[in-house]
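Omission of a single protein chain aside, the complex is shown with its protein chains in their original locations.
== chain A ==
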């Protein structure tokens, strides 16, 4: 007889439970379910700064999204990495321009607004 994939009974029960949850979509939601939307509203007013760091022998492109009202509120996202530094510089600039595109014009922050503690 052909060998078939076997699953432990408890695990199967667990899997069926998760499948049940897939369809529980017609329940009334809570207002706090929209918190993620309010919490991320500041991201619409961010300036984009590219950053290159050396990581594991490659040049890693990061984009920093800083809030124009309070630049100390920012997030940093790792995008990609290149072995050639010139290529990394070129692409980081292109990626920044693409990410910073805004109908209101490019938003900027003054680097002096970011308070860096050098201790």
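What we mean here is this: contacts are C-beta pairs under 8 Å (C-beta built on N, C-alpha and C of every residue); 3 or more make two chains touch, one makes a residue touch a chain; residues count from 1.
Criterion: contacts and distances are computed from a predicted model.
Asker: Looking at UniProt, which of "Heme/copper-type cytochrome/quinol oxidase subunit 2", "Rhamnose ABC transporter substrate-binding protein", "Fe-S cluster assembly ATPase SufC" or "TetR/AcrR family transcriptional regulator" names the chain that isn't shown?
Answerer: The record for the missing subunit names the protein "TetR/AcrR family transcriptional regulator".
Asker: Give the residue, chosen from A:6, A:103 or A:119, that touches the chain omitted from the document.
Answerer: Checking the options A:6, A:103 or A:119, the one contacting the hidden chain is A:6.
Asker: Which chain A residues would touch the chain omitted from the figure, given the whole complex?
Answerer: Against the left-out chain, chain A lists 1-2, 4, 6, 9, 12-13, 16-17, 19-20, 22-26.
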